[in-house]
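The other protein chains are all here in position, but one chain of the complex has been omitted.
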Amino acid sequence: MAKMNMLQAINDALDIAMAANDRVLCFGEDVGVFGGVFRATSHLQQKYGKDRCFNTPLVEQGIIGFANGLAAQGATPVAEIQFADYIFPAFDQIVNESAKYRYRSGNLFNVGGLTIRAPYGGGIAGGLYHSQSPEAYFAHTPGLKIVVPRNPHQAKGLLLASIHDPNPTLFFEPKRLYRASVGEVPEGEYELPLSEAEIVKEGTDITVLGWGAQMEVIEQAVEQAEKEGISCEVIDLRTILPWDVETVAQSVLKTGRLVVTHEAPLTGGFAGEIAATIQERCFLYLESPIARVTGMDTPFPLVLEKEHLPNHLKVYEAIRESVEF
Amino acid sequence: MAKMNMLQAINDALDIAMAANDRVLCFGEDVGVFGGVFRATSHLQQKYGKDRCFNTPLVEQGIIGFANGLAAQGATPVAEIQFADYIFPAFDQIVNESAKYRYRSGNLFNVGGLTIRAPYGGGIAGGLYHSQSPEAYFAHTPGLKIVVPRNPHQAKGLLLASIHDPNPTLFFEPKRLYRASVGEVPEGEYELPLSEAEIVKEGTDITVLGWGAQMEVIEQAVEQAEKEGISCEVIDLRTILPWDVETVAQSVLKTGRLVVTHEAPLTGGFAGEIAATIQERCFLYLESPIARVTGMDTPFPLVLEKEHLPNHLKVYEAIRESVEF
Amino acid sequence: MTTTKSKVVYSPVFTDGAEFRIPTFKLLKQDGTLYKGGKKPDLDKEKALRIYKAMVMTRVLDERMLAAQRQGRLSFYMQCTGEEAAVIGSAAALDDADMIMAQYREQGALAYRGFTIDEFMNQLFGNELDYGKGRQMPVHYGSSKLNYMTISSPLATQIPQATGYAYGQKLAGDGHCTITYFGEGAASEGDFHAALNMAAVHRVPVIFLCRNNGYAISTPATEQFAADGVAPRAYGYKMDVIRVDGNDILAVHEATKAARKLAVEENRPVLVETMTYRLAAHSSSDDPSGYRSKDEEAVWREKDPILRMQRWLMKHKWWSEDEEKQLQESLRKEVLETMKRAQKRPPPPLESLVTDVYDEVPPSLNRQFEKLKAHIRKYPDAYPKSAGAVSETKKGGA
Partner (left out) sequence: MTTTKSKVVYSPVFTDGAEFRIPTFKLLKQDGTLYKGGKKPDLDKEKALRIYKAMVMTRVLDERMLAAQRQGRLSFYMQCTGEEAAVIGSAAALDDADMIMAQYREQGALAYRGFTIDEFMNQLFGNELDYGKGRQMPVHYGSSKLNYMTISSPLATQIPQATGYAYGQKLAGDGHCTITYFGEGAASEGDFHAALNMAAVHRVPVIFLCRNNGYAISTPATEQFAADGVAPRAYGYKMDVIRVDGNDILAVHEATKAARKLAVEENRPVLVETMTYRLAAHSSSDDPSGYRSKDEEAVWREKDPILRMQRWLMKHKWWSEDEEKQLQESLRKEVLETMKRAQKRPPPPLESLVTDVYDEVPPSLNRQFEKLKAHIRKYPDAYPKSAGAVSETKKGGA
């Protein structure tokens, strides 16, 4: 075990993956000698050479197109998109290509080796284009996996699992926690399971569900609620697609209440999918409407970011409203 | 009134808009002398000249980038994307640019004049890439309007409203109905309201909601259900974003039951958003879980398209299950 | 950092490269003789006949399958007609283990590699033997054993993928390269720019083969770009480029062989622009009379690449009228018989709806599948293709 921040944990995972298999490659804008603008790929070029860790030209659709080809060839590309806000030029390569490669070829070909890393989320005074949480844009795409870690330990284990998983995987990193989240991280190789939600804390009155940086917000909100005697079950979804319906449904069957929270705007956000599924699965057990606490239906603002974001007070209020319904 | 199919109604709307305002332009791949691969822009180049109706090079991100610029300049571009499946290379220009132009500039600039037309949907043996229904991908984007007509009369009135609306609008056309749907269409200029759902048929036992080509499927299913004495209220959502929560909620408060259906895959589809919103708004009035009848969570298949699609039998079954819950 | 070693001028000079024309490489005249000055090509009889037979097979298949489409036996079809030399001449210049990433009009390359008429038919009819499991429209072929990437309809997406694939080959060090085919229309996509630039920067063994056939559906090349074809773009990436008469099998073959050498031996990506013409409609859904003249088509019909090669072969006495007749007949017969067989075969199994989305069917999708099977069991008449598969005896997950 070593104390690491999330960037170090990610760097460690990449290092381990590259050491174990020389077909693992890391590339993207400024990923080479500089080690990425957040330094997640520090020292990898020095260690593994320019052929395996390198800068690409500034073209996201090219980065992912190139990565798709590499993966089809049998390599294990780990492509970085500098900010999740800049993943959209690659949307076609991801949604029409990566996701459908195996299906359309009848499994003659696949890009299962592909992992795409991108920092996402708000809270860093990033405004419209350094704050977005685009997971729901991709969650409508069968064939993709989408993973979001909440702390360094999770980041390392889930990233290694994503790299090794034989399906194209989007790995969204909560950049607000890159340096802020520090914790014990096991040394060496380990994996945490994909498509398994984790019950972070058991409770009986209400289920509170989130992922990534929002887990910290939930923790604060739940602390406050528990002070008032509300027993909360906290779940980290961890994998957005394909998601772990069972764990969530079992929890709600027990608690009868659910609050889901994410930073992305409400409409079309992934909380909607979860609410729709759970109201169907747990209809007769629900004691109050499933609540969603999310960003507002606007682009991401700057100066009033605090007002926009679903902070712990808003989550706490939703918990109370649900319990008092 | 004249009898028209949907293509003729769309062509008529474009003709009227171009005649009324010489800043209205139509362009896209093969849109010029050929009139588009479906012939929606037939004769427009002959009538209004090559400057106002023209072929573009084969580059969707360029078409929409160009259209954004034109709209910012004050023109009223109506850009065609040849198939909705090919809109993804333009995803960045739509989601990061069109949608955010007004907000990010504090209303100094906007691309409100922009309308994007694209044929969508299955049922024509199109396989993975000539069948998709991508409305939900865009419905997570505040700043956009998304409109889907169900028949020629609606198509003309909604397209004219979309062209005149001072916000960027995606207009998805159910290509399966292009020639199949024929009906009376008023002559000359008229508009149908955006963001207003339409109660197509009143009923008391259950609300059945859809849009576009799915309305025909609903009609068949409801016919069968009504034969068995189930009184259905049928709603055409018409505008997906921003959608008419009130009309749907009022209906469900009355019927206590809701089935939503669309062709796109289940997970992350817009039915999820509707179910999540309505379970919250109508919690105490719901007599059964909100049901979603959708395409499966797979890419769009070809030979087994019939099995994949949410046809009238599946919608009918969902109605029955809901009523018998 | 760019330190431009270019010369300095003291008054503003604009250039647009117009004076700078890339020549067209030709070897074979339409009468089957070589141009004066044309070097005798390095092509032995065996290879020449392999090429020629693939061309004829492609032509026959195209003619028959378009007819089948017209008869309603097939939902859709696309012909390679007129472009057989561009496609097959280039494919023949490769090692059979090199990767081919094509657009959709390159069935000739697949025929050359040895895809059988059976295999073509199974895809066209989407039957249980289709490698693609009946999921894609006709002509979306693929073969892993023949190193032919399954076609995907979104244009130009394969071009940066080819750059990536070839980069993987380079690291693997097995001496192979990738060729990617695309139309002059698809070359307008952003993915084209990304692919060529990345290939040049990362020195990737990839051949970008543009079939400039004059049209992208109805859009003539003159409305696709203002420049003299696609070739001049190579200079923008400092990439080697060659333009070649696309109806000249010998020139295409020779040029691509030389390109492959640059790619594989020197890691220099190459752009090859083949100047040709789409003699048929864009697809079975298209009618070119709406956008081009019969006269224009006639000019190009005169330049038929198959006839040109046939004449060359006959001049060498490598081929005869008799052999031609026999080949045509046997191909037609085989196509018809195979078509009948393929059409009768059952569709892919119901499970194919949900497999291959992921490496394993996830639980939620499996639930959807179980629900579908129950539904089909309830309404077997509505699902004739799959009702049999869910009859009581056949229950069970995917």
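Labels A, B and C are assigned to the chains in the order they are written; within every chain, residues are numbered from 1.
FYI, a residue touches a chain if its C-beta (ideal position, glycine included) is under 8 Å from a C-beta of that chain, and two chains touch if they have at least 3 such contacts.
Since we're looking at a predicted model, the values are computed, not measured.
When the missing chain is restored to the complex, the residue among A:G69, A:P89 or A:P174 that touches it is A:P89.
If you put the hidden chain back, the residue from C:S188, C:N247 or C:T338 that touches it is C:S188.
Seen across the whole complex, the unshown chain contacts chain C at 1-2, 4-18, 20-27, 35-39, 184, 188-194, 197, 200-201, 212, 214-215, 220-230, 232-244, 251, 254-255, 258-259, 262, 270, 275, 277, 292, 296. Not every partner is drawn; the one left out touches chain B at residues 23, 25, 51-52, 54, 56-57, 59, 61-62, 64-75, 77, 89, 92-93, 96-97, 100, 102-110, 112, 142-143, 145, 166-167, 195, 242-243, 245-246. Although one chain is not displayed, chain A still touches it through residues 29-30, 32-35, 37, 54-55, 57-62, 85-86, 88-89, 125-130, 266-267, 296-299, 301-304, 306-308, 311, 313-314, 317.
Keep this in mind: only the chains that are shown with their structure count from here on.
Relative to chain C, the most remote chain by averaged C-alpha coordinates is A. Chain centres here are Cα means. That of chain A falls 38 Å from that of chain C.
Averaged Cα coordinates give chain B a centre that lies 34 Å from the centre of chain C.
Chain centres here are Cα averages; for chain A and chain B they lie 30 Å apart. Looking at chain C, residues 135-136, 140, 152, 154, 190-191, 352, 357, 364-365 sit in touch with two or more other chains. Residue positions of chain B with contacts to 2 or more other chains are 61, 85, 88-89, 128-129, 267, 297-299.
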